[in-house]
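All protein chains but one are shown in place.
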Amino acid sequence: MTEEDTKVTFEENRNNRETTVALEDSIMVKGKAQTAASKILDGFIPPFSATVCDRLSRRGYKLIGAGFMDEFGILDLNIKDRPAPLGAIASVKNGSCDFALCNDLFGSYRREAAKESLFYIHPTYGTVSKYGLIPLASSMDQIGIVSGNLKKGFDLLSHIGGFDEKDGAMFPEESYNYKNNSGNITLGLSNSLIEMAHGDSKGAILDFAGKFNVINVDLKYFDLYNRVMYILTSAEISNNFSRYDGIRYGYRAKDYRDLDGLYTKTRSEGFGPQVKLAIIMGAAVLSKDYYSPFFEKAMKLRRLIKNNLDELFSGGMDLLILPTKISEDAYENLSLYSLPQLLGLPSVSFSYKGFGIQLVGRPKGEDSLLSAWEVAMA
Amino acid sequence: MAIKGSKEGGLVMFPIKKYERMVKLSLKGDEEEAIEHLANRLLKSFEDIRSVDTSKTEALVRVLDVENHLREDEAHKTVDRENLLSMAPMDQDGYFQVPKTVD
Partner (left out) sequence: MTYEKVMGLEVHVELATKSKLFCSCSTQFGSEPNENLCPVCAAIPGVSAMANKRAIELGIMAGLLTDSEITRKISFDKKNYFYPDLPSGYQLTQFFSPICKNGKVLIDSPNGEKTIRLKQIHLEEDAGKLIHDDWTDTTLVDFNRASVPLIEIVTEPDFRSPEGVIAFLEKLRSLLSFADVSDCKMQEGSMRCDVNISVRKEGEKKLGTRTEIKNMNSLKAIAAAIDYESKRHIDVLSGGGGDLVQETRGWDDSLGQTFSMRGKEDAADYRLCPDPSIMPIVISDLWIESLRDKLPETAMEKYDRLTGDLGLSDYDSEILTRSKNLSIIFDKTLSFFNNPKEVANWVIVELLSIAKGDNKGEDDVEIDCEKFAKLIELVDNETINRNVGKKILALVLEENLDPEEYIKKNKLGMINDTKLIESVIGEVLAENPKALEEYRGGSKKVHGFFVGQIMKKLGGKANPQIINNLLKEAIEKGI
């Protein structure tokens, strides 16, 4: 749970290829202690490995631990800028691995990858198995890739993606291959949003966009994305985390007096403040007082957001271009990273002319993401 | 519909203790204050979604609408009983153990 890199080396398979992939501590490896950087999982040893690990091992990749992560990957609302990057980012940056896998629910990895001049690939929801991923919001979680090279990152993605019967929420395709589709790409750009982009990133974004057809788009509910996002993710997190109670595995408090004490002491000692906040907020939005005005409303607003994006995609937009930072405040920036989770869309982030840029595509539209980068670099 | 809770200097306070009990958490001192502060901020921001007209809109529950992902009714073991019991922080004679439940 500290910021030191804890390198746990586990060789699942030996091969000529020494391509190394770092795994965030929320991706399970059978027989290896796993905590997702939380005390509540002290002593937890998974009885099975994540499907992505099995798939990588079979192809001869070497797997190592990625080091520091936010507790469970939950957004720290107090964070402005980290003193040191997240473990998955750092290990790719410092060369201890070629790629890293993580679950970027709140956009921290997308933002930091771009900041460190790396790439982050967030695949279409339902194309990569979540079996063995310690879940936050299972209907929005997706394992993504930190990479130093976008094309190679997509190659890796094709090695881990594809239908897995052990994950109940997947598309049926057995495998995916990603290639430059060399078509004409139209970028959607929101002028009002670009105005909010931090620093001189506006210039970089316009420069990048200039290499493509550009249409101006209106993201109708942009300001509300983060509200919808936090309401829906905290609700799922709150429910998914009720299982952490010290009874069947993980941390269990000492010195409790009764059953209620067991639950309360275990959970109060086991979780950090941001996790507690998410659990409490999730319970609140689902409670009798707030279900209708907040949770149900957020689900409806999610539909409106989908309708808006559907209209844009069918109206000629192939990719939406977004900045990676519009505020010093983590909650405000959350709106920038919400669309892929709320709508299951693929996304990449990268650095261009020193500034972070995100591209968001249609479901299973990863080819366009790769193509756009290659066009821009040509 | 106003947010439930007590008013304090115009800002409606979140009934945090009620929700702590609901999710089996007990917050103290600085931590409680900090979380309460963030909770209030979040709730206030949530209010903004209420002004959107969703009267004719159906809720979107999930983005992946694959239907009928069903499993055949066959029984087979996946993990050894010993394996699962060995993870228990407290167990006795093959049972998981908790303080007495009042029933």
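Which chain is which? They are A and B, in the order written, and residues in each are numbered from 1.
Note that a contact is a pair of C-beta atoms (placed from the backbone, for glycine too) under 8 Å apart; a residue touches a chain by one contact, two chains touch by 3 or more.
Keep in mind that this is a model prediction, so the values were computed, not measured.
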item: Which residue of A:21, A:145 or A:247 touches the chain not shown here; value: A:247
item: Residue among A:68, A:106 or A:131 touching the omitted chain; value: A:131
item: Option touching the unshown chain, where A:167, A:207, A:223 or A:374 are the choices; value: A:167
item: Selected from B:17, B:37 or B:69 as touching the chain missing from the view; value: B:69
item: Residues of chain A in contact with the chain not shown; value: 28, 46-48, 50, 130-135, 138-139, 166-169, 235-236, 239-243, 245, 247-249, 259, 263, 283, 286-288, 291, 295
item: Hidden partner interface residues of chain B, rising order; value: 22, 24, 61-62, 64-79, 81, 84-85, 92-101, 103
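Operating definition for what follows: only the chains that are shown with their structure count from here on.
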item: Chain A and chain B: spacing of chain centres that average the CA atoms, whole Å; value: 20
item: For the chain B and chain A complex, residues of the former touching the latter; value: 1, 3-4, 14, 16, 19-20, 22-27, 31, 34-35, 38-39, 41-43, 45-46, 48-50, 52, 54, 57-64, 66, 69, 79, 83-84, 87-90, 96, 98-102
item: Complex interface listing, chain A residues touching chain B; value: 43-45, 47-48, 77-78, 125-126, 139, 168-172, 221, 223-224, 226-228, 230-231, 238, 242, 245-252, 256-265, 267-268, 271, 273, 276-277, 279-281, 283-285, 287, 289-290, 293-294, 296-304, 306, 331, 342-344
